[in-house]
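A single protein chain has been removed from this complex, and every other one stays in its place.
Showing chain A:
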Amino acid sequence: MQLRSRLLKPAAALLLAAVTNAAAAAETTAAAQLEYWSAQAGTPGQAARGQAFFASKHGGEWSCASCHGTPPAREGRHATTGKSISPLAPAFNPRGFSDSARSDKWFRRNCKDVLNRECSAGEKADVLAYLLQLKP
């Protein structure tokens, strides 16, 4: 995967660092990742499709919502261990989707749990569009 639009522009990153004092954490944003996966898919992410995808099971025992909740604007809870999970929607969790390696890792792991395969670029774009729509 090449580095591109998912990264903040340096000036924007500096500004964000100055404002939030969280330079190390904010390497990217959910909006930048939505743009990136939409470009990879060749079609913009759709929130309604993302919402349906998020709430549905895909052949496995769990949906995304099984652990992250519906809507994922509050703390979730791991379906087997009961451990609490920070809210997934970025408006409710400043750390959410601020690190592309971390996002990639969890997409990879969790999609394999829910779909028995990795998610497509389009599915990721749809889910991001849905999550970005959730506001306090």
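The criterion applied here is as follows: contacts are C-beta pairs under 8 Å (C-beta built on N, C-alpha and C of every residue); 3 or more make two chains touch, one makes a residue touch a chain; residues count from 1.
Note that contacts and distances are computed from a predicted model.
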Of "NADH-quinone oxidoreductase subunit N", "Transport permease protein", "ABC transporter ATP-binding protein" or "Cytochrome C", the UniProt protein name belonging to the chain not shown is "Cytochrome C"
In the full complex, which bits of chain A touch the chain not displayed? Write them out. 61, 77-78, 80-83, 85, 108-110, 112-113
